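Heads up, one of the protein chains got dropped from this complex, but the rest are sitting where they should.
Residue numbering begins at 1 within each chain, and the chains themselves are lettered A and B in the order written.
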Amino acid sequence: MSVSSELLVAGFNDAVHDGQQVFRALLTAMSEPGKLQQPNLIAEGPGALNANSWQVALALLDADTPVWLSERLAADAAISSNLRFHCQSPQVDSPQHAAFALCDASDVPDITLLNMGSAEQPDRSTTLIVQVPAISNEPHWTLTGPGIATERQLRIGGLSSTFVEQLIASRQRFPMGIDCIFCSADTLVAVPRSTQIDINMGGR
Amino acid sequence: MYVAVKGGEQAIDNAHALMRKQRRGDTKLAELTVAQIQAQLPLAVDRVMNEGSVYDPELAALALKQASGDAVEAIFLLRAYRTTLPRFGYSEALDTEAMQIERRISGTFKELPGGQILGATYDYTHRLLDFALLAEGEAAQAAREPASSEPLEPCPRVLELLNQEGLIERSRNEGEQDQTPRDLTREPVTYPAERTVRLQNLVRGDEGFLLALSYASMRGYGDSHPFAGELRTGRVSVALVPEELGFAVEIGDMLLTECEMVNQFHGSATEPPQFTRGYGVALGRSERKAMSVALVERALRADELGEMVAYPTQDQEFVLSHTDCVSANGFVSHLKLPHYVDFQSELEMIRRLRREQQTSTQQTDAEQNDV
């Protein structure tokens, strides 16, 4: 559980202002689900983590946020070393105890194992950051709910149907639930628990 | 044309300048230095450190100077400064048994292992104004004072003597590890709050409010029946374990006052009758504060000890939500801000209600006249 210095990549050039800009993109993304954001303030991520997921981690994680890594990401020493070095986040074995869970689309956790908060404290939930191959507003999911004037179209590549089914089923538990941040190489989008997802007929 | 009577930048600047002038007072008199305040008003400095939550007598003295001696304003200044300080880490738990004692008294035992030492106290002074001080005669008087008394050797706390007989509850069970306390400055209090959180809250709490609550608890608004088991003041060393070293390093010492109260407890279904503890600690020489914390702390344990929670002094949410002088002062003083809009809304409502009442009265009168 140590830091390997040869695996370290750069953090933000300007931690204060770059962190603020990534956060603003996240705030827009989370308050307007399906709206694509491209803050792109960093060149590369550590190991298998793309630059976009890495800047989200830098903007949100610190010593106060236990983080859980999916199997593939946890096996990548560059990722855990950089998270430790730049964010000082404790890494936990159980997603139940994580403020943030970080995974790849090919390696998503069982959503029901994440912490959905409680009816009294729904904010104590795990936020899921998923690295995905592609994000666009092509019609696939139709999103409705707070932050969306009428409806919004969203297509996220690489997600398993089990994951999507679990995500949709978790809407029954609102206000408990999981807020997701999806990061492709250059685009991020959020789908909070308040967003209803309808899968368009004929779409995959 | 009408120009709205609203404040402005100039008004604020002028107010600040006037305040500076008022604080300085008569310029024919020498200006008070921060060092003088720190050295000669140490009890005021201690209060500011406690409620300001920063152990730094010099900054507390500076705050008092800047606040024209207003303790609450000085506490606020120190708190606001505290926010900007980086958090390097948390100290190890202090060992107050190892305290270099300068004062130690017990109201429960006449003779104690380690002895009692009166130290410096106002307790037995006759509260007569000393006009020699007015005549600036302190220097001569101080020269005649005895040299400071020898400090006591570190000695065990009085309540541990009762513990040997099993007459008092244990502060922790056999083999129980210290819990890492939450930090209420980093996360908000949720209820019911753990004992460690309650204590943090009380130590930062307003001295006057806690004094009044403890007074109420002793007068019958609370089932307290306390004895001052021990009150001790002295220096305690502070140690920190730096992440990169992995072992404790002493980083300095601090002056503390610690109080343990002994309270009656009639026993419950699971516990035999025994004494219970109320604990208080405060920075500097702050006996009134430490005692008040210990009394209120014990009152707030009513629920966990299975006592009836019947009075505000025993009600966690009532006490803990209202201890903070910075919050209390802010909210009360915010009434000085404009509330034109809300007041206008209320004016409109009251006028409308009166109009409606008048109309309905007139209608009733008219109907009665018709009959």
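Simple rule for what comes next: a residue touches a chain if its C-beta (ideal position, glycine included) is under 8 Å from a C-beta of that chain, and two chains touch if they have at least 3 such contacts.
The rule we apply is simple: contacts and distances are computed from a predicted model.
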item	value
Name per UniProt, for the chain absent here [options: "TRAP transporter small permease protein", "Alpha-D-ribose 1-methylphosphonate 5-phosphate C-P lyase", "Fe-S cluster assembly protein SufD" or "Aspartate carbamoyltransferase"]	"Alpha-D-ribose 1-methylphosphonate 5-phosphate C-P lyase"
Given B:170, B:219 or B:339, the one touching the chain that is not displayed	B:339
Which of B:68, B:171 or B:327 contacts the chain that the document leaves out	B:327
Omitted-chain contact residue, chosen from A:71, A:93 or A:120	A:120
Touching residues on chain B - with respect to the absent chain	1-2, 4-9, 11-12, 76, 79-80, 82-84, 86-87, 185-188, 190-192, 317, 321, 324, 326-327, 329-334, 337-342, 344-349, 353, 356
Hidden partner chain, residues of chain A it touches	15-17, 19-21, 23-24, 26-28, 30-32, 59-65, 99, 118-123, 125, 127, 145-149, 174-175, 179, 192-194
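Going forward, only the chains that are shown with their structure count from here on.
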item	value
Distance between chain centroids, defined by C-alpha means - chain A, chain B (Å)	43
